[in-house]
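Selected chains from the complex are presented in situ; the others are not included.
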Amino acid sequence: MFHFDTDYMEGAHPMVMQRLLETNLEQTPGYGTDSYCDEARQLIRKACGDDSLDVYFLVGGTQTNATVIDALLSHHEGVVAAASGHINVHESGAIEASGHKVLTLPSHNGKVDAQELKQFINDFYADETYEHMVAPGMLYISYPSEYGTIYTKAELQQLHAVCQKAHIPMFIDGARLGYGLSSDAADITLPELATLCEVFYIGGTKVGALFGECVVAHQGLLHHFTSLVKQHGALLAKGRLLGLQFGTLFTDNLYFRIARHAVEQAMRLKAGFVAKGYAPFIDSPTNQQFFTLPNDVMDRLAQRHTFEVWGRRGETHTTVRFVTSWATKPEDVEALIADL
Amino acid sequence: MFHFDTDYMEGAHPMVMQRLLETNLEQTPGYGTDSYCDEARQLIRKACGDDSLDVYFLVGGTQTNATVIDALLSHHEGVVAAASGHINVHESGAIEASGHKVLTLPSHNGKVDAQELKQFINDFYADETYEHMVAPGMLYISYPSEYGTIYTKAELQQLHAVCQKAHIPMFIDGARLGYGLSSDAADITLPELATLCEVFYIGGTKVGALFGECVVAHQGLLHHFTSLVKQHGALLAKGRLLGLQFGTLFTDNLYFRIARHAVEQAMRLKAGFVAKGYAPFIDSPTNQQFFTLPNDVMDRLAQRHTFEVWGRRGETHTTVRFVTSWATKPEDVEALIADL
């Protein structure tokens, strides 16, 4: 079987595994206070072009979202997100379990619109009863979105301007950040991204690490964050494992090189489908590709390939998702297209 | 430097690393639904002597405690624990962040007393205002305790009997379970432990795994647990990593063999200190050893060895903790004793 279900089906990039192996019996202090973490933090700061950034390592995406959002919100505030946002749909209520409401905006193929955000905030404060409502306390977006789409630089600037005017921080969920920034459609760099929001995270789990997410925040913004990470059960005892992985991924640009590979395979996959007459369901420029297929075609593909069912389209068609990763073999993509 | 600070300073046992490496590029479904997890669950059930047990894999200890406790308690209940319990002291308020109070009993070198537990529960229900108080909803103990001590079988039976009479579950934090059960002082086996409580966890992070804790529960007790694990940010995307590690540790009794090694080194360490005239501060039969040393002796040792300061004893002495692990080299113990 060839697997296109998702981008966390394999382990880690071989260079990451090698470094874990080489250092396996070294003794280091815990909880991210070791030299590998320090080194990785420096490499991340350098890649972001800003030595003043605060850098933290956590284990997984849901815990990272819940912890960052808990750190940024006051008790009376909620987080604004697309209705399709991961935090609103697929985190088992982790945000609410921390006491915070997710305030939803319409999802435009996974993205929120700056005008709609502005209107939402204006409407909130125009409402005489706003003290009885949950205040918009921050913005959450994902880059790329859950639909594989990415924001343009202009869109991010507009969103950020709305947030700054409302004095609320903007947080970017970068679980698949590499696959976004290495897309041909991306018109921003990592250093630019770092200035277009207050906090973001660089996803490791889906982009070459065994596991791990790296939170990057403007200096001093995340108060007492280590305590909060511990409280959320997200502080890895053997912090070294995270430092080592991100250190390796941010040496010689490995992170973006392997992400680029995934995007290239996704583009080949998309081209193959288009060549056979299937228009994309969503025009994603990143490693997630969506097509609506006749059910018999889908069933035929399913004999040799795995993928995720995204939604039924009437009786006869189904939208499915194919995901590539840093580990996707070109021949697997070819086999998929051949079987189409 | 020789490090005796704690038992999570190295990576994983080499056989664990080897298995991670061998399977690194295999593609498996996520979140613990893969065959390695299934296999590990079977091995754990077998080691526990009960095929009906529910087995789950989480990443770290704090998140495991918080998730299990949240699963077991109703809204109006709290968890009873020793005042010295990890959940009461060193988890940054993770239990309270889930809305639950920690109800404390006196700590007897890390252990709670069955009579005191019984009295606590009786006093609660004898109080006319008990509906205004937090109900004892479960018992949390650690085996070994934070002081290296372990409960006897009789003590566990007594505690369990009190819990059963009060219709509340008993949960054992086994972050260092291997180091307890492989101690000469242990008078129970893993299958016995599994019958002496409703839920416990087998610590991996400190006993041979890179990371990972394995929750074992009586069948059907932890309702909707996967959702709750996800909500607590504790559901590892690449669940395979956990299944593989525990599968390896529970093949050929590896888990207990390497735990036994740590205990043997701890006993050699203790004997060395005793031979030089230092009585143990707490008589621990497991991998944590506590001694009160004159400050000049402590300072001399600190030149070549690291360890944790446990508490000042007046102006001239300090209690310190030495911890061995599966990875401790006999020659390191010898060097420590030689330097004493």
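Order of writing sets the labels: A and B. Residues in every chain begin at 1.
Everything below uses one rule, namely that a contact is a pair of C-beta atoms (placed from the backbone, for glycine too) under 8 Å apart; a residue touches a chain by one contact, two chains touch by 3 or more.
Please read these numbers as outputs of a predicted model, since none were measured by experiment.
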Given 2 visible subunits, total identical subunits the whole complex contains
4
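Definition applied: only the chains that are shown with their structure count from here on.
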Note: subunit B sits from subunit A at a C-alpha centroid distance in Å of 33
Would you mind writing out the residues of subunit A in touch with subunit B in their complex?
3, 5-6, 8-12, 14, 17, 20-21, 23-30, 59-64, 66-67, 91-94, 97-98, 205-206, 210-211, 227-228, 230-238, 240-241, 327
